[in-house]
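In this view, the complex is presented without one of its protein chains, the others remaining in place.
Showing chain A:
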Amino acid sequence: MSIDIETARRVAKLARIAVPENELPELANEFSAILGFIEQLNEVDVDGIEPMTSVTPQRLKRRDDVVNDGGQQEAVLKNAPDAREGFFAVPKVVE
(Lines give C-alpha, C1' and ligand atoms only; values in the text may rest on other atoms or scores of the structure.)
Protein backbone atom coordinates (compact mmCIF):
# COMPACT_ATOMS: atom_id res chain seq x y z
CA MET A 1 0.00 0.00 0.00
CA SER A 2 1.34 3.39 -0.96
CA ILE A 3 1.11 6.15 1.62
CA ASP A 4 0.63 9.70 0.34
CA ILE A 5 2.00 12.86 1.88
CA GLU A 6 -1.38 13.84 3.25
CA THR A 7 -1.64 10.55 5.18
CA ALA A 8 1.90 10.95 6.52
CA ARG A 9 1.01 14.45 7.73
CA ARG A 10 -2.15 13.16 9.42
CA VAL A 11 -0.32 10.28 11.17
CA ALA A 12 2.39 12.65 12.43
CA LYS A 13 -0.34 14.89 13.82
CA LEU A 14 -2.12 11.98 15.53
CA ALA A 15 1.20 10.83 17.02
CA ARG A 16 1.89 14.37 18.27
CA ILE A 17 5.27 14.51 16.55
CA ALA A 18 6.14 17.64 14.59
CA VAL A 19 7.46 16.71 11.15
CA PRO A 20 8.72 19.55 8.90
CA GLU A 21 6.91 19.80 5.58
CA ASN A 22 10.03 18.97 3.56
CA GLU A 23 10.48 15.66 5.43
CA LEU A 24 6.98 14.37 4.73
CA PRO A 25 7.74 12.81 1.29
CA GLU A 26 10.55 10.66 2.74
CA LEU A 27 8.39 9.68 5.69
CA ALA A 28 5.60 8.64 3.32
CA ASN A 29 8.12 6.49 1.42
CA GLU A 30 9.31 4.79 4.60
CA PHE A 31 5.73 4.10 5.68
CA SER A 32 5.00 2.60 2.27
CA ALA A 33 8.00 0.26 2.51
CA ILE A 34 7.11 -0.91 6.02
CA LEU A 35 3.43 -1.33 5.25
CA GLY A 36 4.36 -3.20 2.07
CA PHE A 37 6.26 -5.65 4.26
CA ILE A 38 3.33 -5.93 6.66
CA GLU A 39 0.94 -6.64 3.76
CA GLN A 40 2.26 -10.23 3.74
CA LEU A 41 -0.11 -10.86 6.64
CA ASN A 42 -2.97 -10.82 4.13
CA GLU A 43 -1.73 -14.17 2.78
CA VAL A 44 -2.63 -15.91 6.05
CA ASP A 45 -6.02 -17.52 6.45
CA VAL A 46 -7.22 -16.17 9.79
CA ASP A 47 -10.86 -17.19 9.52
CA GLY A 48 -12.25 -18.18 12.89
CA ILE A 49 -9.05 -17.29 14.76
CA GLU A 50 -9.43 -15.19 17.90
CA PRO A 51 -6.98 -12.27 18.15
CA MET A 52 -4.41 -13.03 20.84
CA THR A 53 -4.86 -10.82 23.89
CA SER A 54 -2.63 -12.46 26.47
CA VAL A 55 0.58 -14.45 26.08
CA THR A 56 -0.20 -16.77 28.95
CA PRO A 57 -3.69 -18.10 29.47
CA GLN A 58 -4.04 -16.50 32.89
CA ARG A 59 -6.72 -14.11 33.91
CA LEU A 60 -5.36 -10.66 34.60
CA LYS A 61 -4.99 -10.31 38.32
CA ARG A 62 -6.88 -7.60 40.16
CA ARG A 63 -5.82 -5.67 43.19
CA ASP A 64 -8.07 -4.89 46.10
CA ASP A 65 -9.53 -1.42 45.67
CA VAL A 66 -7.57 0.18 48.47
CA VAL A 67 -5.00 2.95 48.66
CA ASN A 68 -1.64 1.23 49.07
CA ASP A 69 0.73 3.81 47.70
CA GLY A 70 0.26 7.52 47.95
CA GLY A 71 1.45 10.76 49.45
CA GLN A 72 4.46 10.96 47.15
CA GLN A 73 3.84 14.34 45.59
CA GLU A 74 7.44 15.43 45.86
CA ALA A 75 8.78 12.25 44.25
CA VAL A 76 6.18 12.41 41.49
CA LEU A 77 7.10 15.99 40.61
CA LYS A 78 10.83 15.53 41.05
CA ASN A 79 11.60 14.94 37.36
CA ALA A 80 9.11 17.38 35.87
CA PRO A 81 10.56 19.98 33.47
CA ASP A 82 8.34 22.56 35.14
CA ALA A 83 6.62 22.04 38.50
CA ARG A 84 5.24 24.80 40.66
CA GLU A 85 3.40 24.84 43.98
CA GLY A 86 2.86 21.10 43.90
CA PHE A 87 1.59 20.90 40.31
CA PHE A 88 2.88 20.11 36.85
CA ALA A 89 2.99 23.39 34.93
CA VAL A 90 2.11 23.50 31.23
CA PRO A 91 1.33 26.24 28.69
CA LYS A 92 -2.12 27.77 28.88
CA VAL A 93 -4.78 25.25 27.80
CA VAL A 94 -7.92 27.32 28.46
CA GLU A 95 -8.54 30.70 26.89
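The definition used in the following text is that contacts are C-beta pairs under 8 Å (C-beta built on N, C-alpha and C of every residue); 3 or more make two chains touch, one makes a residue touch a chain; residues count from 1.
Following the convention adopted for this analysis, contacts and distances are computed from a predicted model.
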Among "Sugar ABC transporter permease", "Extracellular solute-binding protein", "Glutamyl-tRNA(Gln) amidotransferase subunit A" or "Sulfoxide reductase catalytic subunit YedY", find the name that the UniProt record gives to the complex chain excluded from display. "Glutamyl-tRNA(Gln) amidotransferase subunit A"
On chain A, the omitted chain is touched by residues 7, 11-12, 14-19, 27, 30-31, 33-35, 37-44, 46, 49-56, 58, 60-61, 63, 72, 75-76, 78-82, 88, 90-93
